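Only a single protein chain was left out; the remaining protein chains are all shown in position.
Labels A and B are assigned to the chains in the order they are written; within every chain, residues are numbered from 1.
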Amino acid sequence: MTTKRVFRGAVGPIALVVACMVFAAWGSFGSSPSATATRRAPAISTSSCGPKAGVAATGSPIRLGVIVTDQAGTSFTDIPNMAEAYFNCVNANGGVKGHRIKYYIETEQTNPTQIAADAKQLVQTDHVVGIVGNTSIIECSVDNAYWKSLGMFIIDSGIASECYGSANSAAVNMGPRFSSDGAAQYVIAKGAKKIAFDQSNVPGTGYNVGGIVAITKKDRIPLSQLTENVPIQDADSVALKEVDAAGPNGAVVLNFTPPDALVILQAVQKLGLINRVKYWACSTPCNTDFLAKSLGSAWNGKLFVNAELLPPDAFNTKTMQLYKAILKKYGAAVSGGIGAFSEMGFTEAETAVHALNTVKGAYTIHSVNAAFVGTNFKTGMLCQVWKYGHYKTHIPNNADFTVTPKNGKMVLAQGCQKISGFDPLMAHYRTQAGTAPYGSGHGY
Amino acid sequence: MPSWQDFQPFLVVGLALGGVYALSGVGMIVLYRATGVLNLAFGAIGAMGALIAWQLINGGINEWLAYVVCVAFSAVLTLVYGVVFGPPLAARDPLVKAAATLGLALILLGAMDLLWTSNGGAVRSLTLATDSSTFTVSQIQINWTQVIALALGVVITVVTGAWLRYTKLGTAMRAVANDRQITATLGVPVRRVEAAAWLGCGVLSGLAGLLLADLVALDATTLTWLVISSLAAAVIARLRSIAVTLVAGIVIGVVESMLVPINSLTNYADMTPFVLAGVALLVVMFRRREITVSRGA
Partner (left out) sequence: MGIGEGGHGGQAPGAGQVAGVEEARDAGQALRPSSEGAARGPVFAISRVRPETWVRVAAVTAVLAFALFAVPVILSLYYVDAMTQVAIYSIVALGLGVLVGRVGLYSLGQAAVLALGAWTAARLLFATSLPFPVVLLAAGAITMVLGTVIGLPALRLSGLYLALITLMLAGAITVVLSTVNFPNGGHGFLGYNGNLIHIPPIRRPSLAGSDAAYYRYAVVVAALMFLLVLWHVRTRPGRAWAAIRQSEPAALAAGINTTRYKLWAWALASFVTGVAGGLLAGSAHFLYSIDFPIQNSITLLAVVLVAGAFSLWGAIVAGLLLQLLPALFQNWGVSSDWITILFGVGVLQVLTTAPRGLADQVPKDLRRLGRLLSGATRRAAPSRTGTT
């Protein structure tokens, strides 16, 4: 009797799950986003990622690790997935001096204890010698002391303040603060007379807006600071609020992850608010083809997105071709396809492999991280040479592009532009790195 | 403090959201009164329906057909749950029955996240066909989705009220809600009546799922737990009166929205359903005490 009940209890839910899977499987034919990746055949072969075309690396593995946030609504797994695609390419084409790279990916759900545990797992159980590709809302804060104690120099795609304010972390991207700076300074240069900055209420809101506070102060432009609890429950109200805060001569600058940015922008469109402000601007997460496709032509010339890495639709350099080719061949797990996230993964992997190739002798934590910290690499994905160095803070990517959606694609609005040195953290870094903190009257 | 002119667009937004809260509240109350089950999986079922609709639209199916599938799916899923898990739990406390629906909610939540993962930059959004039709009333742009949301809330409440009062099935449902044992004794096909209630609740959850996916976000977790805000309206109505649910739902929606332009309160706007429901419950509780005292016990 009990067995029958148990069976009956289980049948329902199981049948449900099966039915839905059938449904979803049927429906997913032809709906994978990466199917819309570039149609023209790449002119470059993936084999140029490694030293020996077509020769699989068989040497002892170089173990690298990564910690990435993967939870409902905030998932950065595309970044390490793309890095892994790059490593697979390298492994299939000669490896690093014959050694293959073994990549350990640890996911986390923004839980500090879990993140700390992941770090221990990577080092003590998986015996990784380097950390490449970390992308997490809080990992930099949680693990910074641990990495420091081990002498690890992380190559990451930073988010938290600690990723840019630590001696042991250097990012290939700019992070929310400096990317928002870039978005804001672009619209200010275009003539916005007021800024309404809105961001998700996750840890670090003060840090994120700090640069814009300094920039608008120097430019004598009023600033309205808003935050939204995410996931956003009432996008319509948020859109109205932002428009009211910016005013007809102002600009709204958004700093959200793609899902939340999209619901806000769609609400703006639905309510007919696009032209109620002078400009709309967004930090890097908005830089995806998907967003460009979802927003209609009503947005032409109104939305400007800060692009921390090379805009894929605007450039067809060798590096861009290699990136798209590797994405196509090895990047099945990269669900977002072409976009900022996969570009970051590519760049981190590229940089790491470049550094690993300079290591002489055994690949240990010491040798690998010495190579990482000594990196001085002209990657084709960034505006500048990417330099790590023994500095107290790191913002090696501090000049970038602005793109704008046009007819379903992100097109270039402005080429390489330095982030304003009016942001004190940027000025501080540039002073350490020996470059000019301020340039023109706008600090760049 | 914003001017009345500034508040107006928020009023529109709030009315639409309130309409959906009312719709969800009515759905849950009808089911609760007929079966004693407070369907806490209401949001999850609707969310899954919305995701399926999205999947179909993405695959090229006509959107109105997809909406129908969503509602049908939600109705069938709710009915299946009711038929399978209703009888074994029928004699148990409403608390246990509600807890069981939480089990269903968790299963659906896990399944939705597996089937429609949120990896990478992939973002899903459901834009109802009625979004693009707009009209302007004194400088405020209103789209038909918002109108439908409010209208549905009102219409469903009125129709349900009338149906419960004037039709045979509706009366049977009220009888079952009142006393299941006696109604069964009188020859009313109780199981069939309950099945009808489950089905009705399912239809409403599908409709609410579509509207919320459009008005809020197409995200499994968000939509699943949005049921708690929808629940607030039903709670204020003490799980009894659908007329009160309608009013409560709209009030919650409007207040929540109108708090947004007030700078000092904007981040607390999301709290509105919980605070209003909590206050209502406390009022109920205090009123009860007065009644006991006045009886001279």
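The rule we apply is simple: a residue touches a chain if its C-beta (ideal position, glycine included) is under 8 Å from a C-beta of that chain, and two chains touch if they have at least 3 such contacts.
Model, not experiment: these values are computed from the prediction.
Only one residue in the set A:Asn81, A:Ser161, A:Thr319 or A:Asn369 touches the chain that does not appear here, and it is A:Ser161. Among the residues B:Trp54, B:Tyr67, B:Phe85 or B:Trp198, only B:Phe85 touches the chain that is left out of the figure. For the options B:Leu51, B:Ala66, B:Leu79 or B:Ala100, the residue in contact with the chain missing from this view is B:Ala100. Across A:Thr113, A:Ser149 or A:Ser440, the single residue that touches the chain missing here is A:Thr113.
Among A:Cys49, A:Ile79, A:Val129 or A:Val142, only A:Val142 touches the chain that is left out of the view.
Residues 2, 5-6, 9-10, 12-13, 17, 106-107, 109-114, 116-118, 120-121, 124-125, 137-138, 141-142, 145, 161-162, 165, 201-207, 210, 229, 425 of chain A touch the missing chain (whole complex, contact as defined above).
Residues touching the missing chain, restricted to chain B, are 38, 85, 88-89, 92-96, 98-100, 102-111, 113-114, 221, 225, 228-229, 231-232, 235, 239, 267-268, 270-271, 273-275, 277-278, 281-282, 284-286, 288-289 (touch as defined at the top).
Basically, only the chains that are shown with their structure count from here on.
For this pair, chain A with chain B, the centres built from the Cα atoms lie 37 Å apart. By the touch criterion given at the top, residues 2, 6, 9-10, 13-14, 16-17, 48, 52, 55-56, 58-60, 77, 80-81, 84-85, 88, 104, 107-108, 111, 113, 115-125, 127, 131, 134, 136, 141, 143, 145, 215-217, 219-222, 226, 229, 256-257, 260-261, 266-267, 269-270 of chain B touch chain A in their complex. Across the complex, chain B is touched by residues 5, 8-9, 11-13, 16-17, 20-21, 23-24, 26-31, 33, 70-78, 81, 201, 226-229, 231-238, 240-241, 244, 258-260, 262-263, 266, 270-273, 285, 288, 290-291, 294, 334-337, 339-342 of chain A.
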